[in-house]
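All protein chains but one are shown at their positions in the complex.
When the chains are written out, they are named A, B and C in that same order, and each has its own residue count from 1.
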């Protein structure tokens, strides 16, 4: 008979967008059972949220420290403590929460960004390495089958040598300048979000996606942040130039004031032999254009690569989307936790360090009027 | 604390595509708990399938008649018998299975087509009406938010008077002429699939979608079936002309030998004031073109209509797909079963009768060399 | 030094759309010099039109019969009479005008449809054959490089055996029901347009395009006309089913009341090996999808076929359009008149007969309530 992993959650109380997504993702493939949570630091809200998602009252905690301790105890006592925890709090809490659960021997699935400083990310990376536990960072877009396929095509040498990277992530939900309210409000608050606004919210998705597909990072970047929204404390726009070790060049821009954009994450990679293009809003498609040849519309269902095939559930032409991509991360994580092999790469705390280093470099370049900053030379 | 509906399933054993989709759809919004099943008529396969999906051995049945009886008994005895059953067997069994569960007072979610004859569908419609139970027919595509929105726009008079309907559903999975094997093989067997091949498999999806969105059916149709695949017993292509009561005209074609097509269901509706276009492979988008004006790309997240808003889970630009559309049917069904109102229309056994009548009319027109056949005059 | 063909024009006076297009098409490649014309039967308008387009007053005629005679005399006398005439009058005059110029040994470029009856078209076809003159029918869309390429791919066997043809031509300029006024007004008048409205105006473009690309015509058709516009005397919508000799099937529809459509002529052809798709509004692109493979976006500039290459003027990515397609017909005609070979097929009076036969068959099927009508058995 099927056995499911016991899942806990920190953060993700009533009204929280990303917590609900994590839960749907965990349910889709039926590999997890949500049994414990510290959904809010407010005891009442925590209890209400728990009831709503089917967590028994005795496994609902108002304090994630207590949750880590008690669930750890239950594990050691063979009483069914959680196997894995999903961390979906505001950014500034990630480091402490992750540390607490790793210390109890509990696997971690953490929302991005890993932490708000490079130093913290490096420390967690170190901890993760020594723990032997599965430590996943949910860079959603790497759960799409066609992103997995793009990475595989690059690995197989299909695009030849890398020449150009063009990646962008544009949204418009900050375009009207109003303060965010409700659940997402912490994203405008440096104390909770960290020093990066749009840069940390979506910019690092763009950076991670480019790195995931190309298999490499730039050596140097030159960047500028900007804040359009009056009274806003964090950046809402970032533009970056990139230089790669082999001479390749690139541009990245991310904006949350890009009027008329919903969730427009687009990656284009140009090699000596072919071009790849992926647009998040149409995720079942990957465009491959060999030099001198016709553009080919590769689709999820017609792809023969293993990496893509195993990241899908239904046949060609039956659209899969964001939740399915997210569910793929949970499926991969379940397989790793259960000691199975996975095909393709699941983003982890190395990606967390990579993201933090990128943020650090952009902040530094911005402060020095767009000078080139070496990524390698950045210490924590 | 959350309580979930107790769900049973008939059909959908190992390797069955549509059974797995129903289960994912039921899980996504966490409103159901799958507790019983007759997943196969082969006892061994039924047990294996049950174990795989987490049904306890004592609730796994090899005979759906026994399942209906025993679960009905448990309900009456207050012992937690199922509230609702999903029927995902080959077509020829739908009528008997549905009848058995309705007789036990159990709600029904049945895959399309409802039955293989108009007479059977009419009988079930009658039964459903008198049962007072929730009887859902899973016409997946009506679960898409933008299909709901299209229907709402037509109802609001936005397109004016209906003039033209162009609907098509093209796939290529029978294009190579081979016999289907494995789970889908029954679709080529008249004894299991009924007298309609492509017509019954995808043609009625096209017909139902057009009727769902426009809110009306043609008065008369003229049609032709064709079989390209050598040795195939059922049609693999159908083309139909339609005349509506108000003088509107239409064309429908469906094919499973349309080389190069994945799951290309497209509906275009032209009224005196505006045109609507929906393409299933890009379901988050609905195109609205007012006469003389610019085409407008309406998207799931930017639509203000209630019917669409409540049929979605995540923000604009984060793609939803086929599983989410299917899940919407389950969500609507749960609300109806729990006595809640739903916004928008959920397809039910009336759609089943409509589909059977359409199939009957097409078969009749085809037999008489494409004569016009009146839909109203078709008795069971 | 370059010498240009001497061109005359009948019809195409002030405000006439298609006359102006013919003149731009003739100019683009600089192979013609417009030296004579009977632009209108109204002497004043004829003279004004002639002055506007640079025809000397002594070569401007109010009567095309006189023009044919005098230009013929000049030819025979070696005084520079026209080599070729463009016929751009309302449909009902085509037959007489063409006959008059052929009788004088003058080549003809005639706008479609060739005539308003099958009998007249057959007679002109006969005349053309015996004349030894170049007789072109300007089916514009066959001048597009990617239409030429599509035809070449079919000829080369790339799509395998033909299975399905789906062709449509939708416009909305009659959608609002008003009577046409000004130059285009004759299109609503049976006395000038002939018995076919939308069928003759755009329906035959769709039919001709399908036949041009596939290289074959259906054996039988079943059709229905409809008139939506109140008070309109001719059809504004037509839908047709088609049966081909090899068992292939097809649907054609054309409409000038298709709200929100500009000039949406789309052809899709499905063979046993591949699918082709061409959309007139994006004419530099041809989609080729091999069975089981990725859709390929073939573009004008990346096509290696001769038929397409010689039908283009500028590099890939620099869009060509309708005027260039039209100019291609004039370029081909010039080459034929000058005794050169052309690559690819130029539409001629055989296409005229084909179009007239199609119109006749549709009218006949419509009158007999959509019965199947054999195209071969239609005599003039």
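By definition in this document, contacts are C-beta pairs under 8 Å (C-beta built on N, C-alpha and C of every residue); 3 or more make two chains touch, one makes a residue touch a chain.
Everything numeric here is computed off the predicted structure, so don't read it as measured data.
Novice: Where the complex has a chain not shown, which of C:264, C:342 or C:375 is the residue touching it?
Specialist: C:264
Novice: Looking at the whole complex, which of A:84, A:234 or A:274 touches the chain that is not displayed?
Specialist: Considering all chains, including the one not shown, the answer is A:274.
Novice: In the full complex, which of C:90, C:197, C:283 or C:344 touches the chain missing from this view?
Specialist: Going through C:90, C:197, C:283 or C:344 one by one, C:283 is the residue touching the chain not shown.
Novice: Across the whole complex, list the residues on subunit A that are touched by the chain not included here.
Specialist: 159, 163-164, 166, 168, 172, 175-176, 222, 224, 226, 228, 237, 239, 241, 243, 247, 249, 251, 253, 255, 257-261, 270-275, 289-293, 295, 369-372
Novice: Provide the residue numbers of subunit B that touch the chain removed from this figure.
Specialist: Answer for subunit B: residues 288, 292-299, 302 touch the chain left out.
Novice: Footprint of the hidden chain on subunit C, which residues?
Specialist: Here the touching residues of subunit C are 1-2, 4, 17, 20-21, 23-24, 27-30, 51-54, 56-57, 171, 261-264, 280-284, 299, 301-302, 313-324.
Methods note: only the chains that are shown with their structure count from here on.
Novice: Going by the average position of its CA atoms, which chain sits the greatest distance from subunit C?
Specialist: The most remote chain is A.
Novice: Are the interface residues of subunit A and subunit C largely the same numbers on each copy, more than half shared, or largely different?
Specialist: same
Novice: Could you tell me the distance, in whole angstrom, between the mean C-alpha positions of subunit A and subunit B?
Specialist: 35
Novice: Using mean CA coordinates as chain centres, what's the gap between subunit B and subunit C in Å?
Specialist: Those two chain centres are 44 Å apart.
Novice: For subunit C, which residues are shared contacts with two or more other chains?
Specialist: 292-293, 295
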